[in-house]
Every structure is written in structure tokens, then in C-alpha cells.
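One protein chain omitted, others in place.
The first chain written gets the first letter, and so on, giving A and B; residue counts start at 1 in each chain.
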Amino acid sequence: MSDRRLGWLLLAPALLLLGGLTVYPAIWVIWLSLQYRIPVFSISRWAGLAHYAFLAVDTRFWSAAGVTAAFAVASVALECGLGLGMALGLRGQRHGRRAAVALLLLAWALPSVVTAKMFEWLYHPAGGLVNFLLGGRPVNWLGDPALALPSLIAADVWRTTPFVALLCYARLLTIPAELYEAAEVDGAAGVQAFARITWPLVRPILLVALLFRTLDALRAFDLMFVLTGGGPAGTTETLTVYAYRALFQTLQVGFGSAIGVVVFALVMVVAVAYLRLIHRQEASA
Amino acid sequence: MAPRPARAAALVVLLVLLAAGCRERPVADGPVTLVFKHAKILGPADPVPGLLRRFEAEHPGVRVQSEALTWSSDEQHQFYVINLEGGSPPFDVMMLDVIWVPEFARAGWILDLTPFVPAAERDAHFASAIEPAVQAGRLWALPWFMNVGLLYYRTDLLAKYGLAPPRTYDELIRQVRLIQAGERDPRLDGYLWQGKQYEGGMVNVLEALWANGTRLLDETGRPFPEPERARESLAFLRGLIESGVSPGWVTAADEELSRRPFGDGRAIFLRSWPYALDLFELPDSRVRGRVGVAPLPGLPHGTVGAASTGGAHLAVSARSRHPALAVALVRFLTGEAAQRAMTEGAALRPSRPALYADPGLVARDPTLPALLPLIRAGHPRPVTPYYLMLSTTLQPEFSAVLVGRKSPARAIRDGAAQVEHLQQALAR
Partner (left out) sequence: MRTGRLRDALVLAALVLYATPFFWQALTSVRPDAELLPLSHLLPSRLTPVHYDAVLRQSVMPRALLNSLGIALSSTLLAVGLGALAGYALARLPVPGRGVILLGMIAATAFPQIATVSPLYLLMRAAGLRDTWLALILANASFALPLVIWLLAGFIREIPRALEEAAAVDGAGRLAALRFVVLPLVAPGMASAALLAFLFSWNEFLFAYSFTATEASRTVPVALALFPGVFEVPWGDIAAASLLASLPPILIVVAFQRYLVRGLLAGALRE
């Protein structure tokens, strides 16, 4: 059989699965968002852009969008900064490298629900370690509207920094030591060495990490849903949580799909923008 | 180095696991088996198993399999929705929160009980319990036990300062200030209630709306028909927290979180359901003998005792394979004898007014007769198939007011907009 035919044959099963369970739903969700659809009551009729028109003036939607943006920006900025710092700290590691990476990756590998429950307990006003270490002050981390979002961000940063740290660490390992030795000879050390050697070489990988992490932060659901449920008073309700509540609590499949489509579009726009940025960086480098 | 043996072993493991996962539910053949799904009954003793054995004795050849639901009301609802939507649910008789009955009836999941239940039996229950179970003139469920919102107060503290239970919230606030000034106990809270973002929080808000003479929906379904009064009610609730009459944590409190401090003697007033009284009267309770119940106070434009009724109903699955027997079980469990057994054994109150004057029951629990007028004064939450959707849509708005993130006026405006959007979808 020809190579072309074999190629299609080998590709077909995967394409079938993807087509049915990823591509088709991605198109279907747009169709659903244009309908009034409440399966429980057998309601199914055309709505046109009514859901989107409502979202445009819905304060809850804009609040959720704000929370999503704040969460993404703060989370990603902290992760990248901390991740780079960790990688720099790990760079000279000679003994116990495997143990170091294991400890690091542990936070990343745990199920998000486990992390959520872990932090819920850490933040507990009476039984939590955080308040204990603060001398027993009964701070209500997850119940105070001003503290809930920062607490959530802290949990997410803890969970995802290892990924960035690992990427940076791998890149740092490939920088030959001779470069630093040569710089020392030239009289540049410490911060200057970082600015002249490390940063230009690590920046591309950091940009890639930024891309991945931003996309993940925009799509994040598990942590905020289990840790705070979007509360208190919607201060941790991201677009994903709003969409989920609309879908499975109020059973409005059409309306919930509309919010899902907005998240979809947002993620795609950010992805394209980032990729363009990365390609331009590579072109100019 | 294709690890062939490893791959084969993996396949075998996989097949075994798949087989385990696809295990069929065991089908009981022989005697007819009715599956009864209900939440765990709290209280000193669980009367349900005994009642089920009695039913089995009266109906030879029938076995009743009792299955427990998860604890949280939202989860129970999700469980029912997923199973009932799918087609053939594996249960016959279900315990439903009263607010779900119109929804399940509208969705066609429960059996029409009208042909099986004579009018006399219907009328033997509280009107406010039967009302939510009636849709389009048909009866869809029978009340199993009854709840009503109550004002709990510390009889010893009020007596010490020569006070009678407050009839208005203004009075309540004044009494709290007086008692707190007199007692000089920084750990003594004033008024505890449920302000968390969940159905219980919605109940508290509804009661505040009714206390001010307004309601959530008017006859045409329009939300907040009297927005100014609704605004006052919400401002009042937020004011309780801002002024310190209620501690800040009530915005995260559910029934149990609010009951415990009161039961430890650390609060003057509590809004809760009748079950709490049984727990306060337990031998090791710190407030034993010092707790009284009264109707909920009123606000300027409303009346006293505008409490929410609640409770559970029993319904039959529309796809049950033994409808007649299932209905018989429902009528048995909601009958007088069974409700009497439940009131004796558990912290539950019957849905039959006659039992509140029953000598045997009153002897065990002298507060029963006092509850009767309180229940009659109470009203059910909005009776509509879309109540749950309504509630989950408005809960975040009300919660935002309680934690001080939104003004009551804004919350009402935003809430009304969301409800109207919802109603657009529901309009047929």
C-alpha cells in the first residue's frame, strides 16, 4: 500500500476520536450558545445572540472577567519570577539533584483537588497552619472578600511554579560554564553576568513558559471551584466557574455555553498573540 | 526493546479492570424490591428501618431497600437530576426537598399521585406543605416532615432583664444592646443566622423580605415587585453585621455553624429550624432548659412570624416498575402512625396538624402545640419549577450585599436583570 494511504490509515483512528470528542464539541458549543436550551424542561429554541447581548451588560460576567484577568496576571507574574529564582538557586546543585527535582515536581504533580483541600486546611481560621504560624490570629483567609483572591493566587503559584522552574533550570544547565568564566575575566560578575549572559538565553524559554501558564490560568477551574466555590460574594469567581454554575447549577446549557465560548475565544486570542510575539522575538534574535 | 510481556500484562490488567468497572448492578429477583432513597435522618434514633420492616410485614413478598443520599442538599439534587434525566433511575421512592417538587413534576420525573390519594388524606396535611406539591391541579408528592423558621432566644437572659420575646427587629436590636451592656461578656453574640451563600442563606433573605411586607416574585413572575422594601430588607440584614448585632462570620454560617455557638451559650438569639431545639434539650447541652422559641420578628412594613416553611416530601419515580406498591409505601410513610413514630424517634416535626395536639407526643415534647400556629403563619418559598434556578442565580447577589461588596439597590437591579434573562429562556 502506498505511503500516503498508510499515513491516512494510521492517522484515522486518532482523527476520529479527536473529531468526535474535541473538534465536533468545539463547533457544537457555538451552536448551543445561540439557543435557549434547558434539557431538564425540554426547552430548546433559537436565541440568536441574546445570550451574548446579555453578557455584554451583565455585571456578574464583567466581575468574573476581572477576576480571571487579575488571577492570570498575578499568578503568571509570580510564577515566572519565582520559577526563575528557583532555577537560579538550583543551578549549582551537584548532590541530591534527583531529590531536589522530586520535591519540586511534587507540588506540580498533585491533583488540583488535593492541593485545594490542602490549602483549605492550611487557611482554616482555627485549625490552619498559617494562622498558627501567625501567632493564632483568626484571619479568615478564604471567607474575607479582600483576602480570598490573594489566598487563591498563592495556592496556584505554589502549584505551578515548579513547572516554570524546571523549564528555566533545564535551559540554565545548557549554558556552558566557560561563558561565565570568560565574563569574570572581563570583570563582569553577579548581576552583570546575569544581565549579559543568563537573561538573553533564558528569556525565550521564559516566554514559552509565560504562554503556557497564561493559557492554563485563563482556563483554570478546579482550584477555585473546590477551594472557594467562587466565593465569597464572587470575589474568586472566574469566567470558568461562572460558566460551570450556569451549566450545571441553573441548568442553562445555552447560556453556559455562551460563557464557555467567550473563554474559548479569549484563550485563542491570547494564544495567537503570544505565538506572534514569540516568532517575532525569534526573528529578531 | 518492545516490552511485549509488559504490554500483554497491561492489557490483561486493563481487561480485568474494565470488567470490574462494567459490573452490572445486582438485580434482586424473587420478592419485589422497592428502592427507597432518602437522606440520613438525624436525631437520637433512626425510625426509618423500623417503619420499613413494618411495611414489609404488612405487604408480604415485598422488600424495601433503603439507600442513603449524600449529605448536602445540592449534591442530592445533582444526583437526582443526573439519574432521572438519564431514563431509568434505579429507585422507586424518593425523598425530595420541598423546593424540588415543582421542578421534578414539570420535568415529568415523578408520578401523578392524584388518583391514589383521597382528598381527606390531602387535607390532613398542612396547606403550606401541600401547596408546593400541587402543580396544574395534580398532586405529585406527599409531605413527610415539616420545618419552619423559628426565633430561638435565651429565656434566662431575657428574664433577667425583664424582657419578652421581641415582636419587631428594632426591639430585638434594642434587647441585644441592653443585654450585651449588662452582661459585659465580649464573647456573647447578639443574633445568629445563616448568611452563607447557599439555599439556607436564601431562606434568611426571603424571610427578611416577607418580614418587610414584600416578596421575591409577584403573580406575573416579575422579580422584586416592591424594590424599595426589598432594599430595606437587604440593608437591614447588612446592618446587623455592620452594627455588630451579628458577628461577621454569619456570612459564612450554615445551620450547624450557627447552632453550635448558641448551644454553647454564646449568643442571645438564633434563627433556625425546629431540629435545633431537640439538640439544645439533650442532657449534656449547656443551654438545657434555657431556650425558648418565638415567631420571627417583623420589619416596619410587614408582620410578625413571616417564616419560611420547609421539609421533605416523598414522591414516586415515574419510571418505577412497581408504581402501586411504591405509592403504598409513600402513603404508609406519610401516614399518621409513621409520622408519629418519626416525631418520637428523630428530631423531626410532622406535617399533620392533628399530631401537634396528640397527647402522647405532647407529653414527650411540650413545645409541639406552640409550634402549630408558627407553622400556620409560615409560607413556602416561591412555588415554581424554576425555584432552584432562581435561587442559585440570586444567591451571589444577596451574598455580595451581606459581605458589603454591593449596595442593596445595585444587587436588586443586577439580580432582577439576571432573573429576567432567565425567564426569557423559560418563556414558552
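Just so we're on the same page, a contact is a pair of C-beta atoms (placed from the backbone, for glycine too) under 8 Å apart; a residue touches a chain by one contact, two chains touch by 3 or more.
Note that the structure is predicted; figures quoted are calculated from it, not measured.
Participant: Which chains here touch the chain that is missing from view?
Facilitator: So, taking every chain into account, the missing one touches A, B.
Participant: Of A:A65, A:L172 or A:A209, which one is in contact with the hidden chain?
Facilitator: Of the candidates A:A65, A:L172 or A:A209, A:A209 is in touch with the missing chain.
Participant: Can you say which of A:Y180, A:F194 or A:F264 touches the chain missing from this structure?
Facilitator: With A:Y180, A:F194 or A:F264 as choices, the missing chain is touched by A:F264.
Participant: Can you list where subunit A touches the absent chain?
Facilitator: Contact residues on subunit A toward the absent chain are 3-4, 6-8, 10-11, 13-15, 17-18, 20-26, 28-29, 32, 39, 89-90, 92-96, 98-107, 109-119, 121-122, 124, 126-129, 131-132, 158, 163, 166-167, 170, 205, 208-209, 212, 215, 218-219, 221-222, 225-226, 239-240, 243-244, 247-248, 253, 256-257, 259-261, 263-264, 267-268, 271, 275, 278.
Participant: Given the full complex, what residues of subunit B touch the hidden partner chain?
Facilitator: Considering the whole complex, subunit B reaches the absent chain at 1-3, 10-11, 13-14, 17-18, 20-22, 25, 40, 42, 70-72, 75, 78-79, 82-83, 85-87, 256.
Here is the rule we use: only the chains that are shown with their structure count from here on.
Participant: How many Å are there between the centre of subunit A and the centre of subunit B, using C-alpha atoms for each centre?
Facilitator: About 38 Å, centre to centre.
Participant: Give the list of subunit A residues in touch with subunit B in this complex.
Facilitator: Answer in residue numbers: 36, 38-43, 47, 50, 54, 57-60, 140, 143, 145, 229-235, 237, 245, 248-252, 254-255.
Participant: Using the touch rule from the top, collect the residues of subunit B that touch subunit A in their complex.
Facilitator: Residue positions touching the partner: 74, 78, 81, 85, 103, 106-107, 197, 249, 251-252, 385, 388-389, 392-393, 396, 399-400, 402-406, 410, 414, 417-418, 421-422, 424-426, 428.
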